[in-house]
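Yeah, one chain of the complex is gone here, protein chain that is, but the others are all in their spots.
For reference, chains read A and B in written order, and residue numbers begin at 1 within each chain.
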Amino acid sequence: MKPFGYTAVRDTGEAVRLASRTPDAAFVAGGTDLLNLMKDGVARPGHLIDVNGLDLAEVTETPAGLRIGGLARMRAVAGHAAVRRGWPVLAEALLASASPQVRNMASIGGNLLQRTRCGYFRDTGSPCNKRVPGSGCPAVEGWNRGHAVLGGSDACIATHPSDLAVALLALDAVVRVRGTAGERKVPIGDFYLRPGATPHVENVLRPAELITAVEVPRSATARRSRYLKLRDRATFEFAVVSVAAAVDLRGRRVRDVRLAFGGIGTTPWRSPEAEAALRGNDLTAESVARAGRALVRDAEPRHDNEFKVELVQRALAELLEELR
Amino acid sequence: MAEHTRRTVLKSAAVTAGGAALAARAPAAAGAAAVSIQPAQTAEITLSVNGRRRAVSVETRVTLLDALRERLGLTGTKKGCDRGECGACTVLVDGERVKSCLTLAVMRQGSEITTVEGLADGDRLHPVQEAFIRHDAFQCGGCTPGQIMSAVACIEEGHTGSDEEIRQWMSGNLCRCACYQNIVAAVADAAGEVRR
């Protein structure tokens, strides 16, 4: 690790001010991803701003929904009674993430900002457009079993690893961020950016902005929501494919539905096309199959990940069957 | 090693703030002042480990794991992967299990840290330690301190309702010798004992 300065802050305003005037500064909360990136030489901040002392860790249920502080720990959110009752997909996605130890440490804000697990990105001995813009992408022609079939470009096909983000996408959550110019709200659907020609730009955060909270609206779909995560071992692994589904059913009729996916897109992937195939229709094997086909219509599989096109449709069918 | 009281920590912080260029982060309760350490400087910090306050000199980039092992001589906590992927470095911080390779020592001042060396009560082993021996829940021992710390927390969290639950909640600790069935048995057994 490169030597870096360290400041523990007590006030959010102070945190963003310090970040704005300190070159190469990074916020640290749980540190569970940042420290690995620093050890691997992928991130080389000159100064860490420890935000753990900020008063942003509360999880509160409001009439409008749920407000999760940016510093709330994964464990606290997953175990929160209101979350389990009103937004079960959120608790399930969090419990399917990482390990108990990491869930004790990692913050919600940090979770949303974790970097891809692409092996080329995390290896400074390999080229990578995300790490070193313009250096090339070995994954496109190389090992890409873990990579995206949707939303990729010639420059990058890496997936975003957060299960939480997939769940939040199915819940229409809003990310609150604070910068030197004050606070703003970003719908989670607008938060992540596809790689295009600039895969090193992953989200809409501006320099020195800090995630202060995530707001999750209350809804009928949220109450009937679940997360299915498929992977190559029983647990403690990132998703090969995952599905977050939230449905409002009247009998078999789908009044409303939200579908989001992990492991298949370069960002947490929402599929309005798949939702449209279900909304207003009966939830049947046929309608679910139509939704699956709509989801993968534009899929561009590579050498090692073609199976995801099939697997994600099956995962969707499986989860919707459980929700029926 | 000298045991620092909180007062001496605060005093030394005050002194260095006015003189030399480094300062230690005060315990959380101490107030709102930001604390800052410059790059490549060694900070004198205090960690509370196994009930003792221990002074230690670290750069900011020193993980809690390396502070324990390389600076405080507490080598019971193991470094298996240094990336949070094996669990061998698991310790308790304020009673919660964390991976000590994924946190910086400077971030853990003012916290109460428990390592495998701090579990036994004199010669009397902790029930989890006893159960691990009784159930042969280890072979090489490389992951064992982490398994044991994780097990203590797993019981405390209440995640020992069934073998299946233990299997899930002990999956953050790899055992390459793969004594997993014996680990589950030991955790279940110790959970009963701790509750008694």
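Note that in this section contacts are C-beta pairs under 8 Å (C-beta built on N, C-alpha and C of every residue); 3 or more make two chains touch, one makes a residue touch a chain.
Note that in this section contacts and distances are computed from a predicted model.
With the options "Hydrogenase", "Xanthine dehydrogenase, molybdenum binding subunit apoprotein", "YCII-related domain-containing protein" or "Fluoride-specific ion channel FluC" in hand, the undepicted chain maps to the protein name "Xanthine dehydrogenase, molybdenum binding subunit apoprotein" (source: UniProt). Although it is not drawn, the missing chain touches A, B when the whole complex is taken into account. Between the chain not shown and the residues B:Arg53, B:Arg134 or B:His159, the one that touches is B:Arg134. Along chain B, the points of touch with the absent chain fall at residues 40, 59, 61-62, 66, 69-70, 73-83, 85-86, 88, 115-117, 119-120, 125, 129, 132-134, 136, 138-145, 148, 163-164, 166-168, 170-184.
The chain not displayed touches chain A at residues 1-3, 39, 41, 117, 119-120, 122-127, 138, 141-143, 146, 230, 232-238, 240, 307, 310-311, 314-315, 317-318.
Assume only the chains that are shown with their structure count from here on.
Centroids built from CA atoms put chain B at 29 Å from chain A. Remark: chain B residues 25, 28, 31-40, 59-61, 63, 82-84, 87, 90, 96-99, 101-104, 106-107, 150, 153-154, 157, 159, 167-169, 171-173 touch chain A in the complex. By the touch rule above, chain A contacts chain B in their complex via residues 1-11, 14, 18, 28, 30-32, 35-36, 38-39, 46-48, 50, 52-53, 75, 98-102, 104-105, 234-236.
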